[in-house]
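After this line comes subunit A, so read on.
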Amino acid sequence: MLKFYTNRCKGCGICAYFCPRGVLEITELNKSAIKAGKENDCISCGQCEMRCPDYAIFVKKEGA
Partner candidate 1 sequence: MSRVLLLQGNQAVVEGAIAAGVRFYGGYPITPSTEIAEGMAKRLPQVGGKFMQTEDELAGIGTVVGASLGGVKAMTATSGPGFSLKQETIGMACSAEIPCVIVDVQRVGPATGQPTSPSQGDVMQTRWGTHGDHWLIVVSPSSVPECFDLTRRAVELSEKYRYPVILLMDEIVGHMRERIELPDSYEGLSVPRRKQPDTPPEKYLAYADTDGSMVPAMADFGSGYRWHMTGLVHDETGFPKGTPAATKNSQDRLHLKLRDHEDDIVQVENYRTDDADVVVIAYGGAARTAYDAVDMARDEGIRAGLLRPVTIWPFADRQIQAVAKKAKCLLVHELNCGQYVREVGRAVRGLVPVDLYAKYDNEPATPEQLLEKIRESAEKIKGAK
Partner candidate 2 sequence: MKSMEELVDFYFRPNRLPHLWCPGCGNGVVLGALLKAIDAENLAKDDVAIISGIGCSSRASGYVDFNTANTLHGRALPISTGLKMARPELNVITLSGDGDCSAIGGNHLIHAARRNIGLTLVVFNNSIYGMTGGQYSPLTPMGKKATTAPYLTIEPSFDILALAQAAGATFTARATTYHVPILVDVLRKGIRHEGFSIIEVVTGCPTNYGRQNQIGAPAKMMEWQKDHGVMKAAWDKMDEAAREGKFPIGVLSERKDLKEYTKAYDEVIVRAQASVKEETA
């Protein structure tokens, strides 16, 4: 499960680029978000969280 801090996101696109499942995109509002239809594709690999320079996206373990 992904948790977004939208106010921190600057839309740099690093998360979307490195996401191995193509789950993320940068919206018209210049914010990171889950692509339509990709809601269940996240494998919680943590690439986005590790690479985000703005602490704007975190991976929450299911049930946590």
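Operating definition for what follows: a residue touches a chain if its C-beta (ideal position, glycine included) is under 8 Å from a C-beta of that chain, and two chains touch if they have at least 3 such contacts; residues count from 1.
Selection rule: all candidates are chains of the complex that A comes from, given by their letters.
None of the values given here were measured: they were computed from a predicted structure.
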item	value
Candidate number, among 1 or 2, whose chain touches subunit A in this complex	2
Residue ranges of subunit A in contact with candidate 2 within the complex	3, 5, 7-8, 10-14, 16-18, 49-56, 58
